[in-house]
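As you look at this complex, bear in mind that one protein chain is not there, while each of the others sits in place.
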Amino acid sequence: MLFQRFEAKGLAHYSYLVGDGNQAVVIDPQRDCDVYVDTAAREGLAITHILETHRNEDYVIGSVELASQTGAQVLHSAHDELDYGYGGRIAEGEVLRVGRLRLEPLHTPGHTLGHMGYLLRDPSGWPWVVFTGDALFAGDVGRCDFYGPDRLEEMAGLLYDSIFNKLLPLGDGVILAPAHGSGSACGTAIAERPWTTIGLERKHNARLQHADKASFVAHVARMLEYPPYFRMMEKLNLEGAPLLSSILPPKPLSAHEFAAEAVHARVLDTRMELAFTAAHVPGALSIWHVGVPGWAGWFVPYDKPLLLVSEGNDPWPIVRDLRRLGYDHITGFLSGGMLAWHTAGLRSESIATVTVQRLCGLLDEGMEPWILDVRSEDEVRHTPIPGAHHIHLSHVQERMSEVPQDQPVYIFCGSGLRSTVAASLLKRGGWQNLTVVLGGLEGWNSVSCPLP
Amino acid sequence: MLFQRFEAKGLAHYSYLVGDGNQAVVIDPQRDCDVYVDTAAREGLAITHILETHRNEDYVIGSVELASQTGAQVLHSAHDELDYGYGGRIAEGEVLRVGRLRLEPLHTPGHTLGHMGYLLRDPSGWPWVVFTGDALFAGDVGRCDFYGPDRLEEMAGLLYDSIFNKLLPLGDGVILAPAHGSGSACGTAIAERPWTTIGLERKHNARLQHADKASFVAHVARMLEYPPYFRMMEKLNLEGAPLLSSILPPKPLSAHEFAAEAVHARVLDTRMELAFTAAHVPGALSIWHVGVPGWAGWFVPYDKPLLLVSEGNDPWPIVRDLRRLGYDHITGFLSGGMLAWHTAGLRSESIATVTVQRLCGLLDEGMEPWILDVRSEDEVRHTPIPGAHHIHLSHVQERMSEVPQDQPVYIFCGSGLRSTVAASLLKRGGWQNLTVVLGGLEGWNSVSCPLP
Amino acid sequence: MLFQRFEAKGLAHYSYLVGDGNQAVVIDPQRDCDVYVDTAAREGLAITHILETHRNEDYVIGSVELASQTGAQVLHSAHDELDYGYGGRIAEGEVLRVGRLRLEPLHTPGHTLGHMGYLLRDPSGWPWVVFTGDALFAGDVGRCDFYGPDRLEEMAGLLYDSIFNKLLPLGDGVILAPAHGSGSACGTAIAERPWTTIGLERKHNARLQHADKASFVAHVARMLEYPPYFRMMEKLNLEGAPLLSSILPPKPLSAHEFAAEAVHARVLDTRMELAFTAAHVPGALSIWHVGVPGWAGWFVPYDKPLLLVSEGNDPWPIVRDLRRLGYDHITGFLSGGMLAWHTAGLRSESIATVTVQRLCGLLDEGMEPWILDVRSEDEVRHTPIPGAHHIHLSHVQERMSEVPQDQPVYIFCGSGLRSTVAASLLKRGGWQNLTVVLGGLEGWNSVSCPLP
Partner (left out) sequence: MLFQRFEAKGLAHYSYLVGDGNQAVVIDPQRDCDVYVDTAAREGLAITHILETHRNEDYVIGSVELASQTGAQVLHSAHDELDYGYGGRIAEGEVLRVGRLRLEPLHTPGHTLGHMGYLLRDPSGWPWVVFTGDALFAGDVGRCDFYGPDRLEEMAGLLYDSIFNKLLPLGDGVILAPAHGSGSACGTAIAERPWTTIGLERKHNARLQHADKASFVAHVARMLEYPPYFRMMEKLNLEGAPLLSSILPPKPLSAHEFAAEAVHARVLDTRMELAFTAAHVPGALSIWHVGVPGWAGWFVPYDKPLLLVSEGNDPWPIVRDLRRLGYDHITGFLSGGMLAWHTAGLRSESIATVTVQRLCGLLDEGMEPWILDVRSEDEVRHTPIPGAHHIHLSHVQERMSEVPQDQPVYIFCGSGLRSTVAASLLKRGGWQNLTVVLGGLEGWNSVSCPLP
């Protein structure tokens, strides 16, 4: 018997491989799906079915890719109104047998209308694990706002019924297997605990403490941020994404080749904040490598070739992360990194940084900086920066004009990473007098210096 | 936050790495402990403490090894009567903080007197995971017979209290993290489900359905098999096992070198049943590679050098498995395998095999074979073989004399693997007329042929 | 600067990656070409050209595959008469620059009419390495018989000119980089030394000791064995082989599924000789795993699905080896191996084996066996077996009728491996009374027992 979880780090996306006897099923596969094929083969299991809990909007699902490598059948929810370009349907009431195990579909609408959970029964027939997709997470529930503000309460009500009437009654001891963990764009409050149970959620999930329907609906019926790349994910997941074998890997480019291609491409620099601010290709967008899965979808367009700058000559982890977001047109990377750029005599740009000690000194000296805080609403609410102007990083691009060009702008986030992303956006927009605060608010709070 | 389980396959031994902030703790480490060091370093965590739930008897614990590589402190139960040669003590009531997490010792005697569980609380202080060592498994409870028949009921009573009064009250939603999974020598009924919860065990663990103390004690107070290697494990785990760096790896030996060394050594052949029966070094013990962790401790002595025969030139997985059982004196392996043996013109021996079809034919023809069934009591009870003589594989060595030398002996197990182990023991003891039934009882039951 | 050789083991095929600056070239790539892409990217090199020394006939060249992953241009010999379905042409006299290095084509006909060598000059312009394809190997020269007996002498003469007038004059110190090493089907006498030079070959290559043209031609103008798969290789290499991404990997099959598919497929069993002879799927062809690249092309048809049996559940190395020979229709493998077959109660077959000691005893007792020697002409010439009937393994299939069905046949090769291949062919042809001699002639010669 095999029950294995796979995590697409950064996306905090969980997928599952369940097998018994000679057969296996994958639930919500990631696009780079060798992991399932290899694991299953090593265990002597043939992957026969691929289950999607719902049409995902935050990553490219690997169903078509995995089906092409295994011949497995993709099954979508029969309760869904969507017109998929691939796969079949499965409805609550049917049973999928995997060796001695049983997978029972549970129609659990709320996040989407057709959303499906799957109850896994062990060989004795007992409820053991429930795959909850984007209905119920550790510490959070799925968002209900995809059908717009008009249907917000309706969807929240459906979600209440799904959770309180279908999932929680399975019993406190049942293990929860959601589609996302902490860090995902699909929940604002997903808890860090990597494994959880119905019982832990019933007791400790803050959303579920609103146990009557009206209170729950009032609590969760909120319109949330909608990153621009979601639209592309929906399209790809509905039609079926291109096979990875049809996509050319990025080429190593010399500095001069890179500079020539950069004219009609976007440049994404995935080095850390210090290296980027010190020097970067003019016009480059900064997203530190770990932040790529979470932030690329906000700022990287789909209609231009993409060029990469990283430390070293190993762009593959970034390429994999970007392909999970449907960026298939990554044409090159800077061979030899910024060192090659500089030894080629090409012009680079820099952005100022300041340590919290130095900033403290400047404030003491009477400087009156314009402070831009790019943290999230929740962070700001929790620890506000007095006098700061708040624009969440996700909105910096469209609200740029609120930032002054004629006075020093000091950019704060939690650590200095998101500040650098914001600085790269502003710099590209023409802003010059930008300073990233190293260590961000966490660093600031570690020293004893009052903000103005 | 990091919560990761590591499985020593074959032993079905589970260990755990728990980390937060900059710090990590390992619970019941395996002897080859690079996995913890590497994982922790990659996450930027310093391993500061090593917790043992109890003095293990079925494998060599890696505490001394891991401490030597990290400087971490080993902590044994303060409720234990044992005189350890290394490490310190921790008692119920104390708390071990790991970043924002808390580990709370729970004195849970029954398997041993000092047995310790550990409750892991999440950053909010809620009970999240409980490490139950050998007190409570999926589908089973720890054995209570290590202090002998006189104290059997006392220990079973302690175990009842530990489980029913300390562990179950933690709540159905708490995740169970035991020291063993299905396949371990530490439980006869451990369920296959690789993850479980207090709730699932409370409901479905057959042992726990005996919910009053007297009934529970009556049910679990049984003397079980005690493999000879347990004695060595106890000694090594009490004194602290030698560091792996002090042990020479086995040498690749030519066939003639191997033959010369074999005179004063034991030969262990880890190939599959077909290859072994076809030809093997005279006197070799057969244990198919996957069976080594479970069976080597029964048959391989500690006081002789050990030589290995395998397919190919990669003895390392077997060496690792054997070192987990304290076999540190593995002096060589047969370079080039049996092919090298035969091309060197050295003499090999073989053991007859029979397919179930052929055996069926022989029975039809009136042959009256002496059938040796080496399966376990439970298997025999469940599907007996009429007319067979039953000696569990673990007892074949001392009960050899019950097997006749003057008539054909057909050996059955479930599949043919354990039969081959038994055949190798008998062959070495001088028995000649041995036949392994390929496919074993499972194969037999798949064809329609009545046993005599 | 990068100069790296890659070996496709078993095929003993060498390919080369040469890079400098930002650019790299691959010479005669293998079909599974990730190794070049990964290595080049790690070094920051873009693969811009793929050179073929000639239309290969012993493996599927990876040019089309590699071009599809890199956009590199494939270059064939401009001196070739072949009508390739892909790529461009390059002629002697042109120069390919790779950073500071230069690759100079050398038209070196003899093995084929268009055969091309490539001289690599170092940054100072000195001759450094010469890629000789199938013109000149360590210890051997390329075969000249592909255009038939009528043109044998013509081709041998061309080869003489290529070697003596173009390659040797490059200087003794130049490093030789041929397309094959010891063990290849492309030379009968390739020396074991994995690296060699013009100087070593000039002095020690036995073929080159025939230093006048007439003597050389007389010596090398021989018709050699032509394995049936060569025809398919030629076709694939002319047209361009299918992309690997278009091929389904084999499925893990349960024993019953395997048995059902085997009815209309060929079964290839890659276990070692002992395991195969002990029990195998009826009708299976035996080729021990290391022997697959060398022998599959002789016996495995292209027009049937192929099923695999191996030790364990890891068929990938075999699948890779088979795909290098163009076997793209491998539909499944036996999940769980022969153990699964037997526990499913399915019928297996076996072939007798004998140790040399036992055979010696039988001869002493007066047995008069029919001995089949399946070694090569060269081996037989060097150490003949008195009284044996010689049929080289490559001809066993078509000369089966020479083997008697009515008396015991003992099969000899060097070690017992090829004997088992031969036995599996004969068994499939209906022969019953077959015995494989374990250890083969090497084993026999290690004991003191006279052959009859």
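Order of writing sets the labels: A, B and C. Residues in every chain begin at 1.
Note that in this section contacts are C-beta pairs under 8 Å (C-beta built on N, C-alpha and C of every residue); 3 or more make two chains touch, one makes a residue touch a chain.
These figures come from a predicted structure and were not determined experimentally.
Trainee: Looking at A:S77, A:T132, A:T196 or A:T277, which residue reaches the missing chain?
Mentor: A:T277
Trainee: Given that one chain is not shown, which residue among C:Y36, C:W128, C:W341 or C:F412 touches it?
Mentor: C:W128
Trainee: Taking the full complex into account, what residues of chain B touch the chain not shown?
Mentor: 21-22, 37, 40-46, 69-71, 243, 245-246, 248-249, 251-254, 257, 313-316, 335-336, 340
Trainee: Spell out, residue by residue, where the missing chain touches chain C.
Mentor: The missing chain touches chain C at positions 1, 3, 122-124, 126, 128-129, 171-175, 191-204.
Trainee: If you put the missing chain back, which residues of chain A would it touch?
Mentor: Interface with the chain not displayed, on the chain A side: 271-275, 277-279, 311, 337-339, 341-348, 350, 353, 355-357, 414-417, 438-440, 442-447.
Operating definition for what follows: only the chains that are shown with their structure count from here on.
Trainee: How many angstrom lie between the CA centroids of chain B and chain C, rounded to a whole number?
Mentor: So the centroids are 44 Å from each other.
Trainee: How many angstrom lie between the CA centroids of chain A and chain B, rounded to a whole number?
Mentor: Chain centroid spacing, chain A to chain B, equals 41 Å.
Trainee: From the mean C-alpha coordinate of chain A to that of chain C, what's the distance rounded to whole Å?
Mentor: Here chain A and chain C have centroids separated by 48 Å.
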